[in-house]
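These notes are about the structure you will find just below.
With one protein chain withheld, the remaining protein chains of the complex are depicted in position.
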Amino acid sequence: MAKTAGKKSVTRTGKASAKAPRRARQSAAKAAPPASQRVDFFKLVPKPRFVGKPVKRKEDVRLITGAGHYVDDLRLADMLHVEILRSPHAHARIVSMEVEEARKASGVVGVFAYKEISSLCGDVPLAHPGIPDLKVPHHPVLADGEVNFVGEPAAAVVAESRYAARDAVDLIRVEYEPLPAVVDPEKALAPDAPKVHKELADNLSFSWEVKGGDLDEAFKKADRIIQQRVRSQRLIPCALETRGVIAQYLTGEEQLTVWTSTQIPHILRTQLSGMLKLPESKVRVVAPEVGGGFGSKLNVYAEEGLLSALARLVAPRPVKWIETRRENMAATTHGRDQIGELSIAACADGTVLGVKHDCIADIGAYHQLFTAIIPTLTGLMLAGSYRFPAARTTLKGVFTNKMPTDAYRGAGRPEATFIIERIMDLVAAEFNLDPVEVRRKNFARKFPFSTPTGLAYDTGDYEKALNQALKLADYQGRRARQAKARDEGRLVGIGLSTYVEICSMGPSKGMAAGGWESATVRVSPTGSVEVLTGTCAHGQGQETVFAQITADVLGIEMDQVKVQRGDTGNVPWGVGTFGSRATAVGGTAVFEAARRVLEKMKKVAAAALGASAAQAARVQIKNGKFWAGKKSLSFAEVAFQAHRGLVIPEGETPGLEATYFFEPGNFTFPFGAHICQVEVDRDTGEVSIQGYWAVDDCGKPMNPLLIDGQVHGGIAQGLGQALYEEAVYDESGQLLTGTLMDYAVPKATHMPWLHCERTETPTDVNPLGVKGVGEAGTIGSTPAIVNAVIDALRPLGIKHLDMPLRPEKVWRAIKKAAAAP
Amino acid sequence: MIEFKGSHIISRSRQELWPILQDPAVLKRCIPGCEELVLNGEHLYDVRLKVGFGMIKGSFQGTVQLTNMVEPERYVLNIKAEGRTGFAHGTTRIQLLPHPSPAATEIRFESHLQVGGMIASVGARLCQGAARMLAEQFFRELEKCLRN
Amino acid sequence: MIPVAFDYHRPRTLEEAVDILRQYGDEAKVLAGGHSLIPALKLRLAAPKVVVDISRLPGLSEVRRSGSGLSIGAGVTHHQLMVDPLIAKLCPLIARTAPEIGDVQVRNLGTLVGSICHADPAADWPAPLLALEAQVVIVGPEGERTLHINEFIEGMLTTRLAGHEIVREVVIPRAYPASCAYKKIRQSASGFAIAGVAVQLEKKNRKCSSIAIGVTGVAQRAFRARLIEKSLQGAELDEKTIAQAARQVTEEVNDFLSDLHASAAYRAALAQVLVQRAVLAALAA
Partner (left out) sequence: MPMPRSTPSLSKKLAISVTVNGGEVRREVEPRLLLLHFLRDELGLTGTHCGCETSICGACTVFLDGRAVKSCTLLAAQADRRQITTIEGLAAPAHQPGSSGKLHPVQEGFWECHGLQCGFCTPGMIISAAQLLERAPNPSEEEIRRGLEGNLCRCTGYQHIVEAVRYAARKLGGG
């Protein structure tokens, strides 16, 4: 069960107020029933046929044959096409905009700027993070007289074809008056810095703090105070499918339908209703096939509001906009971008007594949905898998003339883990200890474990995962071989990270939006089963996992189960897929709904079979049949009876459908240990990865094949951050990594072979025992790789380098070290 | 941001060179790709350019203004050019230094150009080289001009 | 993602192609594999009025013997150069460079001639072509002319090719032995050369009897590392000698490129390292 942080004093404050933000508040869970009264999946289905097995995905046949439909693949009759004119300036006043020529161009239906749209569509919204005095600027869907980042939408062309719309964009003439731009978040805090938003006093959007334990005491008792500045650079999520929106408004039916590439159709529906001032009942959001998200589609975007508004203007003709890759890189949310100043109070035996972390988060020009919330997660997770007695994060969220940051795979936790795992290695280096021993020394060992930042870790066995990883990697042997290589003058390094992350977002009281998830399971008269889930998979394979769960609960084949998601028109309600929550929260909702359908089917079967009361209490499913005593009915027959309505048991109603809203009692805290070996080329600074080993613990595995897939993909993204990726803006705010020619998404040749294993430490937060695995690889890998590179460079006296560890940076560090006396 | 500097020896004295460098006809000939250059205010010229490197071509429209003029020593060129593929704004400080040989001048220039739009987001790696080539082209043409 | 409108011509003969170019001059662009032109069209960085597709002109997509050397037609793709037996036999440096270009799909369609006509300073081909003393055969309304690759590429994105001319083929004037190598450091996103060095050498009695080194990616245009070649000519090629000679790479040019992927100093260092590695690899080949 989830616990509070106990008696330790924990405070989280905004700048001026002591009121704790909602997302951070967490007390004993009341929502979930005690474990003793709960039916756990493995009690109900002791020998599952599908759950836990490496089942092939149901999604795949359509995807490997090109028959799936992403937004761009949808074609509606009479569809119009939208292209958007975007700001080439980081900061400028729009002096004038001439659109007549564009309006008259062949195939153009209309050209729209702020003044034509503003009455139809309000500002881009944010989920209120509960941070007092949060400054939120005006954020229109088309620029209102001023542009604040390169790529900000300024006008939209609607035309008969995409080619015509694109041609017309070139005919719009905008006169901009360039204004001074501010790009560096630290410079943005200077009193004389140019202001991103003239209506605000300065560029500070918010301050926030979380602390616990006695820091003064910790720093007094420490043998040494280690200081380090650590940066988590700005990243571009780069889902392979760019964003895209189709919107259609049917005037007669008063119905707006929006097809969009999103992770959160239901939240989007609620927000669009607010932006467009339409009753929610008149808005339907559909996420068709979604080609990757990684947090970048966990948002409400200007274009979603804009297209909806345009759809009303050209009703009933549908309008379609498909983002180009350049637009995607400039105007879809970025990730990370934090600078942390660290002070670490450490003892000579490797014990860390306390950590102070002063963080500046570059949030870009505006607030998107979770912009302010993401860096607070870094503060909350600052303790990592260790029992630091005291920790404090102060956070400043700063406006700059760049694309807003928001969730990107891991969202706040990779930053925290990177900091902590660098700390562990800094401490090891400082006292000349083995990094493994420093970690062992500090591990949290008693669960539930209360962190100084107020979280309660459900379960964990960090040492077990570490030991298994050490064995898998042959750590001892590897260190011995490293010593030999060093003697030969080679720069070989071994790095590790032992992470814990916060997952399965989460209890509602810990979330800015709801933390629950819904599911409906319904059985048709012919016995086919539909699962409607509020989660919205975009590659995770929930169609398969939820079918595994449902088929096992109902004793049927997976083929009989169709999982539907992504359409607010048929899924009753939902929150979405993000934060490694889909299986732990959404899967549990499916389990609970299926369980309720099963109970009812048992009753219907008993009634239809004329079973005695004693037999009725012991109806069993075996080989796809419901058995009461020696008589049986097939699954389909029971389904038919439930709909036929003649043998409905007393107290029941006809039909076969259950909807369940699952509210978890706590977050879950998956963990693991990643080890990486690298060799650095002394002459070129190139890093080559010689081996990678990972042991992750995501609780009970639902489908090991899919877990491996999630871990591999996560590691690739973490490796991208460690070695290659960085969104580079020049000092005037131009995005220099504006295409995939300059922004390096890892390729097949960049990846080493990944040796992955698991430990299994179930959680009792949900009846599946599942913790979540979507972000684990990303969180674990970045510090393991960076630690390995720094370890390789240790003989040269190098203690830290900022990411990405591109060859030139490493080469310069080597050169500088060589030149040092 | 493109920053580059260089110098060039021109076989004319500073006094001779000074008016030449403000002559619209000369400027039009020497500025690479210049299709139109019209005086439109004090030391202010409206310009239309077609700049190209191989197949990569862009049309730009803008202004060139000379400020901080200290005859015959130095001035600042303020450049603003915009086109479909992006824009370039910036300044070039120009110094005319006496050369040991009396009939020659050393022109030193130092440019700070802010490039934006498509050319910055896809062509950043080539901008520095492009700017340098344009400067070289300018002086090459200027010399040709002076020879005739 | 959407080009500006243009007209498309697919002439049946080279003469017809030249004739179209003569008509439109600078407003026309030649397309063979399209892997330089079409990306520029999509970004609207290039907006010709006319595109002249020469990819199907008879005879242009072949590698042929030419005197004691060979000829590479304008339509020959990078992939052909990887697998062509004649190339492997007469000019292994070309065969070793080809797999380093782009990726499979780019190599399947992109052409060597298209690449040199685009004259991107980060392109691979100029390095080996300089080392091999390649000749570029150009046809135009006035007939045919031949330029050495070093003259052909003028600078960044610019060549001596006039608007109404077409490169018909690149000629490697003679056959070369197997002592050759191309080494490059890839820009991790685009795969272009941050630095690339091609070496073609010959040995007599353990001494280097001839050596040619082409360097690309590090300067506005690819160049021959003449100073280094001079130092190594006639020398015994041990690691120390090579390393010492390679240091002179900084004196070969004064305009090392600098961009967000690599500074001028780093490029200079890489060029030095790659010269050493390429010479050693050529020796071992």
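The first chain written gets the first letter, and so on, giving A, B and C; residue counts start at 1 in each chain.
We adopt the following convention: contacts are C-beta pairs under 8 Å (C-beta built on N, C-alpha and C of every residue); 3 or more make two chains touch, one makes a residue touch a chain.
Computed from a predicted model, the values in this text were never measured in an experiment.
**Q** Thinking of the whole complex, not just what is shown, which of A:R326, A:K356 or A:K700 touches the missing chain?
**A** Checking each option in A:R326, A:K356 or A:K700, the one touching the absent chain turns out to be A:R326.
**Q** Among A:V39, A:A190, A:I225 or A:L240, which one is in touch with the chain left out?
**A** A:L240
**Q** Given that one chain is not shown, which residue among A:D167, A:E592 or A:E686 touches it?
**A** A:D167
**Q** Can you work out which residue in A:I715, A:L736, A:A792 or A:L805 touches the chain that's missing from view?
**A** Within the whole complex, the residue contacting the unshown chain is A:I715.
**Q** Hey, which subunit C residues sit against the chain that's not shown?
**A** Touching the missing chain: residues 1-8, 10, 31, 34-35, 38-39, 41-43, 47, 49, 51, 53, 55, 79, 102-106, 108-109, 189-191.
**Q** Pick out the residues on subunit A that sit against the missing chain.
**A** Interface with the chain not displayed, on the subunit A side: 56-57, 59-70, 72-73, 75, 98, 101, 105-106, 163-164, 167, 170-175, 238-242, 289-294, 322, 324-326, 538-541, 705-706, 708-709, 711-717, 739-741, 745, 747-749, 751, 753-754, 777.
By our rule, only the chains that are shown with their structure count from here on.
**Q** B-C versus A-C: which interface comes out with more C-beta contact pairs?
**A** Greater number of contacting C-beta pairs: B-C.
**Q** Distance from the CA centroid of subunit A to that of subunit B, rounded to the nearest Å?
**A** The answer is 49 Å.
**Q** Determine the centre-to-centre distance between subunit B and subunit C, using the mean Cα coordinates as centres, and give it in whole Å.
**A** 32
**Q** Which whole number of Å gives the spacing of the CA centres of subunit A and subunit C?
**A** Those two chain centres are 45 Å apart.
**Q** Residue numbers in subunit A touching 2 or more other chains?
**A** 170, 736, 741-742 - these are the residues of subunit A that touch more than one other chain.
**Q** Residues touching two or more other chains, restricted to subunit B: which are they?
**A** If we look for residues of subunit B contacting two or more partner chains, we find 84, 118, 122, 124-125.
**Q** Which residues of subunit A touch subunit B in their complex?
**A** Counting only subunit A, the residues touching subunit B are 88-90, 150, 170, 178, 326, 329-330, 730-732, 734-736, 738-739, 741-742.
**Q** For subunit B, which residues are in contact with subunit C within the complex?
**A** Spelled out, the residues of subunit B in touch with subunit C are 53-58, 84-85, 118-119, 122-126, 128-130, 132-133.
**Q** Which stretch or stretches of subunit B touch subunit A in the complex?
**A** 1, 84, 86-87, 89, 114-118, 120-122, 124-125
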